[in-house]
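In this view, the complex is presented without one of its protein chains, the others remaining in place.
Each chain gets a letter, A and B, in the order it is written, and its residues are counted from 1.
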Amino acid sequence: MTDIPMDTMVRAAAHPRRDIGLKARYAAERRFRIYGGLAISVGLAFLAIMLITIVSKGYTAFWQTTVTLPINFDAKMIDPSNKRATDPSVLIKANYPKLAESALIAKLGIDPSNKPMVMKLKGFLSEGARVQLRDIVAADPSVIGTTRDVNILAAANLDSAFKGQIDLSVEEARRKVSDQQIAWMNKLKADGVMAEHFNTGLFSYGASSRPETSGMGVAIIGSFYMMVIVLLLALPIGVAASIYLEEFAKKNRLTDLIEVNINNLAAVPSIVFGLLGLAVFINFLGMPRSAAFVGGLVLTLMTLPTIIIATRAALAAVPPSIRSAALGLGASKMQMVFHHILPLAAPGILTGTIIGLARALGETAPLLLIGMVAFVADYPTTPFDPATALPVQIYMWANEAERAFVERMSGAIIILLVFLMAMNITAIVLRRRFERRW
Amino acid sequence: MSSLLVLAIVVAIGVVAFLIGRQRAAAHENGTVKPHSRAHYHGWWAFLLAVLPALLLLAVWNIGSSFYLDRHIHAVLPERTADSKVASEALDVSLVKSLARGLRQLDGNTALPATFAELQPLLAAKGVALASDTQDYMIPIAVETNKVQGMLGWFGAVVTLALSIAGALYALRQIAPRARARNSVETLMLWGLLAASTIAILTTIGIVLSMLFQTITFFESVSPISFFFGTVWDPRFADAGSGGSRGQFGLIPLLAGTLYIAAVALLVAVPIGLMSAVYMAEYASAKVRGVVKPALELLAGIPTIVYGIFAVVTLGPFLRDLSAALTGGSPFIQGQSIFTAGLVMGVMLIPVVSSLSDDIITAVPRAMRDGSLGLGATRSETIKRVILPAALPGIVGAILLTASRAIGETMIVVLAAGVAANLTVNPFEAMTTITVKIVNQLTGDLEFNSPQTLVAFALGLTLFALTLVMNIVALYIVRKYREQYE
């Protein structure tokens, strides 16, 4: 390729070299890189530690110890004066715990007249036995007079002991489970009567002062109502607002003001929305406290900016050529938006909505202010009934002193995180799959 | 007639109007004149005219009649005297209203007892619980109120339905081949879109106004000077209505705690978050990025209550025991401390800082990098001397936004920072924050008009103003920064 023959070429003398401090500069380069790697590792390590501690504290909450006892639904005990046909309230007021206790006494072979021994049985079975047995009788009064095997919940302390969470080397007086109870527990365990089962109660029970009968049923329903409300309100309003701002708004003072407002609202502390909800929805408009409806409204206002920002980005990503094509065929601007732009932007809008919903699902502070820190034992049948929410339930359990509540709380966090992770991962996957390069 | 029923009827009229309108317009489609709009646009136009004005009227009517009822109750209530049993006029009115609500649950034909003591069990049987300070003289007023309200409701319903039918007929009469139904529908839609976008403004106005009114009421009993410059926070929970005990509401200890914890959090989050962003943008291979970015996003998706619980259940006790082991006796780090809260909040903010700065660093044009690398700079020299200085305004904006998050963060500090309003410089002691006190003052059963409750709104307004200024400055900086690189 060269037009000079090789032999006539002069060899280039090496150019004089300069010292440009390479060694020190490369050392600095390496250090800088290590700092970067360290920074990321610290973040991820913290994530790992947090998840591991929560899971290790909480996974046991998904199991609950029960004692399978042959309960004799003795008519004399339940309805001594035999007037249940005329007064159904007898069945409600009967001394059901006594039935469970008698069955346990028989099972352990204790002499029922040995009062000190019987006293030691106190706190072995859950007080929840009352409700459990009452519900059986209420559902089918014909069980009275028969004997049936029922899985009675163990009390929280026995549950902890059964799971090996109580340090037995501590002297007896200073722990919550006596040696005698441990001995009974081991006996029942050996007989296969006392065992751990999957804890469905964690998902179904409402609020309770006893850990073993408290669950997230009310919270799950409350959170569900709120998510539905947020979705029904924030998505249409957010999309409508975004369409206006992105496709129709002229550049003027009003548009500018709206823009600044949306961006600012996205960064306003969430607790401020709680104050707004308290002052406007509850005080001024007289809506009920603790209701999922009010919670949903507050979370809607909080989520709107997130959805608007994501939707606008998705709309802006649709290339102008599509707009020109639609308008060129004689579509009106409104038809162009709803027939062409919106369907193309849908994946982006969906991603933003899911992320917004996930944020709303995990939000606690504003809900505290509108009275959702409430002891609600019954399922809310409408969004206007008192309810709690998942994160609020976690907060309430965090304020309980008993160890068993910490277990429940960690279990609840796991459930909440599973929901959130599922939503976030869906959003990430959606974004990857539908990421369109125009 | 209940508003819900009226609503249902109005919508039904709308649907009928839609169907008739569409059918009539469709009849024109085979005519000699080419129709301007498709048939369903005529249908929609009829629907909108039947429904929208009627609903607007219904809403206005309902709000108006509730105002009228308030004034009405005020007017008929006996003159307040010094020995009135009820604390305030406002409470009087609200008691009457809830009594009226309760009475509506009763059957019309039960004879009403004259005293509240007799009435209460009747109501309780219907599941209506009323405040015990409801007075006997309120019962006739409540009955009267219900009567007025019923009349107003009937009148409103009739007018609304009439308007709905009129709207539908008007729209149906307009149908003609050249009528521009599509344009009319689209104009209305545009107004709807505009209305949706003004919700952001309405929310801001709602926030400001609601907090402003309560704050002004608060300043009637506590002077702004003692609030803003007071160094003692001791609200002294008073019994509802007694109004006797006066607490001290000094903002300074709360503000100091808020800023201290936020500062600790930023000290953790900014270096780590920034370095992570730099590493991700400039060093990490596509594979590492593909794993770490989603992981950081998940970290950002964890609710703050989880961080708070981690701080209070795991980290706080751990640090306390660790410090006890170090000194061999008493711990110098308390279970709830500025340090613990700040540390955990800092970790929570790492993904916030890193994703904001990632956007900003990648906005620096490639030409800048090439220019520096082409001169023989190493990567880290390019980052430190060219990219970071070029990105500096944007990064400052990002830090401001993060700081505003830190100041407004609630759940972590509620759980991990403590409730005692101390003024201290020792990061290992507990301090409290504005957000903690807002939650404290507003949870539990409180009477709404006491300064102990109202102070929460003054705190909220302070918090809002503080973060508003930071957000707007930050957003302005970031916007200007982006414009610089188009």
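Please note the rule applied: a contact is a pair of C-beta atoms (placed from the backbone, for glycine too) under 8 Å apart; a residue touches a chain by one contact, two chains touch by 3 or more.
Here is the rule we use: contacts and distances are computed from a predicted model.
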Name the chain not shown, per its UniProt record: "Ligase-associated DNA damage response DEXH box helicase", "Heme exporter protein C", "Na(+)/H(+) antiporter subunit D" or "Phosphate transporter ATP-binding protein"? "Phosphate transporter ATP-binding protein"
Can you tell me which of A:20, A:119 or A:190 touches the chain that was removed from the display? A:20
Using the definition of touch stated at the top, determine which of B:66, B:198 or B:378 touches the missing chain. B:378
Against the hidden chain, chain A presents residues 1-4, 8-16, 18-22, 25-26
Chain B residues that touch the omitted chain in the full complex: 285-286, 365, 367-378, 381, 385-386, 389-390
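One rule holds for everything that comes next: only the chains that are shown with their structure count from here on.
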Centroid from C-alpha atoms only, then distance chain A to chain B, rounded to Å. What do you get? 21
Taking the complex as given, what residues does chain A use to touch chain B? 20, 25-26, 28-29, 32-33, 35-40, 42-44, 46-47, 50, 53-54, 57, 236-238, 240-245, 248-249, 257-258, 260-265, 267-273, 275-276, 278-280, 283-284, 301, 304-305, 308, 332-334, 355, 358-359, 361-365, 368-369, 373, 391, 394-395, 398, 406, 409, 413, 416-417, 420-421, 423-425, 428
Which of the residues in chain B end up touching chain A in this complex? 182-183, 186, 189-190, 192-194, 196-201, 203-204, 206-207, 210-211, 213-214, 271-276, 278-280, 283, 292, 294-299, 301-310, 312-314, 347, 350-351, 354, 376, 378-381, 383-384, 401, 404-405, 407-411, 414-415, 435, 438-439, 442-443, 448, 456-457, 460, 463-464, 467-468, 471-472, 474-475
